[in-house]
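Comments concern the structure below.
With one protein chain held back, the other chains of the complex are shown just where they sit.
We just call them A and B in the order they show up, numbering each chain from 1.
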Amino acid sequence: MLKLVCLVPLLPLIGFLVIGLFGKKLSKGWVSAIGCGSVFASFAISLAIFIELIGRVEKSYTIDLFSWISAGKLSIPFSFLVDPLSSLFLLIITGIGFLIHLYSTGYMSKDEGFSTFFAYLNLFIFFMLILVLGSNYLIMFVGWEGVGLCSYLLIGFWFKNTAYNDAAKKAFIMNRIGDLGFLLGIILIYVTFGSVGYYEVGQFLISGSYVSGTPVITAITLLLFVGAIGKSAQLPLYTWLPDAMAGPTPVSALIHAATMVTAGIYMIARSNLLFTMAPITMDVVAIVGVCTALFAATIGLAQNDIKKILAYSTVSQLGFMFLALGVGAYTGAVFHVMTHAFFKALLFLGAGSVIHAMSGAQDIRKMGGLKKYLPITQLTFLLGTLAIVGFPGFSGFFSKDEILAAAYESNKLLWFLGILAAAMTTFYMFRLFFLTFTGNFRGSNHQKEHLHESPKSMTIPLIILAALSVFGGFIGIPEVLGGHHFLEEFLKPVFEGSSLRITHQLSHNTEYGLMAATTFVMAASLFYAYTIYFKNKTLPAEEGEKLNPWHQLIYKKYLVDELYNTLITKPLNLISGGLHKIMENQLVDGIINGIGTIVNWASTKIRLVQTGNIGFYIFVMVISIVLILFTQMI
Amino acid sequence: MSAIQVIPLNWYLLLSTVLFTIGVLGVLFRRNAIIIFMSIELMLNAVNLLFVAFSSYLSDSKGQVFVFFIMAVAAAEVAVGLAILMMVYRNTKTTDINILNKLKW
Partner (left out) sequence: MITIFLILFPLLAALLLVLIKGEQVVKIAMIAAIIEFAISIFALSQFHYNANVQFEANYAWIKSLGIHFHVGIDGISLLLVLLTTFLVPIIILASFNSNYKNPSIFYSLIFLMQMALIGVFVSLDGFLFYVFWELALIPIYFICLLWGGDNRAKITFKFFIYTLAGSLLMLIGLIYLYQNTPGTHSFDIEALYLAGRGLDAIHQGYIFIAIFMAFAIKIPIFPFHTWQPDTYTTAPTAGTMMLSGIMLKMGTYGLIRWLLPVVPLGVQEWGNLAIVLSVTGIVYASCIAITQKDFKRLIAYSSIAHVGLIAAGILAFNVQGLQGAMAQMLSHGINVIGLFFIIDIIQQRTGKRDFESLGGIRNVNPQFAVLFLIVLLGSVALPLTNGFIGEFLLLNAVYQYSPWLAAFAGLSVILGAVYMLRSYQSVMLGETNAITSSFGKLSNNEKIVLAILCLAIITFGIYPKPLLDISEPAVIKLVTTITQ
């Protein structure tokens, strides 16, 4: 069965090629069938692999395909690694991927780029699978850049719109900033360990050749983390993700919420041995994570675009995952990746359903009362919201609790900031929910007539995801609640090496206390949102209305985009123009042309010797001969 | 002892030097192209004289061979040079080298 793992990425690739090459000639039905079918087949195989892996004792298998790059001592095979971590990600990617493909058949049905869209989606799945399946860092990098490309293509899917194209370009370039860090990290790994394979690097580290905190390990991990910052939209490279909402909503769900943006977490979890040996980097990861969680959550408080709110919430949740990684709770991070994939995909798809019903409008100030028209969407959205805020029993509760417990153990301040971010999450998510689904409809009459529940192809994925959001947490019920943490057991072989160094020993009472605190803060925040937006029916400020400075600042997203524009984009253009006009044309070319000019000038002077007077020539000749003879005599 | 060797070599050297100097000065100071031409011939002949004298004193015939060479070349040169001068004169009505300075810069 494990040999079949090659088929997992191969099938979407074939799907991509077929749709990409013959898409124009195929009917929409065939395109959907090939698009969804290939991903579903991958899902089936992934599931079989997952189940088989549970049963096996040996958990890690490498499948060599061919030798990719080799030069001298450097040799990089194109090979796959099947182990608990990658098989779990396979399941998430193909599972959610399939649901979103299915959803897209309904959501995109009227779009002229239908087949292109499915081709891109399949290509994305292919690269994402390569990312998690690779057995060395360079193969991960292949997938890493590949998903970046697909993200670029899909954000700019409606390519006639310049703003969307700009957003796509921004995403690609910001990702590339991270990618450079990642690439340098890979090279440093090669230079240090002589290999870029996970297994080889792991062996090196376990053998104890390096002590914890060695500068070179810190450098490697920091460089890798730069890559993760770019891909997973952390401070300071997060600004592309909210803009990436320009793409079709299924794309936002699949790429910019459930899968691609979690690549950074996967990468660090995969490199857990390296990171565990670099305490400084771990602190950096935790701090960046918690800051992002808090920072993005505050921005989310004041946004009015349904997708932008979800985007900032994604950034914030990714921050939680990095916090988990930074305090060494690798399982918690992966757990949260999984539950987040469920509920965030659900929320985005729900938002898509709302947008679909609203004929494309995304401003929640113009919504309200949609409960009546979109009952299924409303219910599933509510379940998703409860899951993300960590309502006890829902999936988000278990994963977030695990993260916060680990943070508490590591540093109380991290825990406190995490709780604060969680409280804000609750507030803005319920603000979103109340404004969208309760109260009276505030849109135009034209929109009102058009309101309708989405077709089956869209609601079925919602229902499945809602079920997963509710029950998905049960695979990781902590011991303290009388559960058996299945996920931790399953992932143990991957994180074993690190857990020797990082231990978790909170007393049961402390854990109960933490849970109670989390739940209490969540409830208080929920109640606050309820009072404002449900009971008092307060509406967000309209455009141009005067806001207090703080509100204004977070409404304007702390002006970070403007800041980057002034600090980086404009100076870069200035430098470019300056280099071209002054350095290039005046200085470098000036010197070259100057040499030519000097030769020309000198020749105009020297040629004056050619007077044309024969007498002068002869005189010079005679004098010269005499001089030569004279010097010869000496 | 041949007739040439009756006169000491120094005298030949002196005569040759004087002739050559006259030729050089003629070339330098005269402006008429034909006279310059004649001065050049004078220099050539000064050299010829020297060649012959040394050839005789050293009993080596190579010098005389050279003299014939120089005479042949000088003849050819005169033929071509005078022809050029003729053409110059026909076109400009002058043989003054100070006026013939078109070929400059």
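Everything below uses one rule, namely that a contact is a pair of C-beta atoms (placed from the backbone, for glycine too) under 8 Å apart; a residue touches a chain by one contact, two chains touch by 3 or more.
Only a predicted model underlies this, so the values are computations on that prediction, with no experimental measurement involved.
K.L.:
What chains on display are touched by the one that is not shown?
P.N.:
A
K.L.:
Out of A:187, A:460 or A:560, which residue would touch the omitted chain in the full complex?
P.N.:
Hidden-chain contact among the options goes to A:187.
K.L.:
Sort through A:375, A:513 or A:577 and give me the one touching the missing partner chain.
P.N.:
That would be A:577, which touches the missing chain.
K.L.:
Sort through A:110, A:160, A:446 or A:605 and give me the one touching the missing partner chain.
P.N.:
A:160
K.L.:
Of the listed residues A:84, A:146 or A:202, which contacts the missing chain in the full complex?
P.N.:
That would be A:146, which touches the missing chain.
K.L.:
Touching the hidden chain in the complete assembly: which of A:57, A:71, A:606 or A:633 does that?
P.N.:
Here the residue in touch with the unshown chain is A:71.
K.L.:
Go through subunit A and note every residue touching the omitted chain.
P.N.:
Where subunit A meets the chain not shown: residues 20, 66-74, 116, 138, 141-142, 145-146, 149, 152, 156, 159-160, 162, 165-166, 169, 172-173, 176-177, 179-180, 183-184, 187-188, 190-191, 572-573, 575-577, 579-580, 583-584, 588-589, 591-593, 596.
Please note the rule applied: only the chains that are shown with their structure count from here on.
K.L.:
Residue numbers of subunit A touching subunit B in their complex, please.
P.N.:
On the subunit A side, the touching residues are 607-608, 610-615, 618-619, 622.
K.L.:
Can you list the residues on subunit B that touch subunit A in the complex?
P.N.:
Against subunit A, the touching part of subunit B is residues 24, 27-28, 31, 36, 97-98, 100-105.
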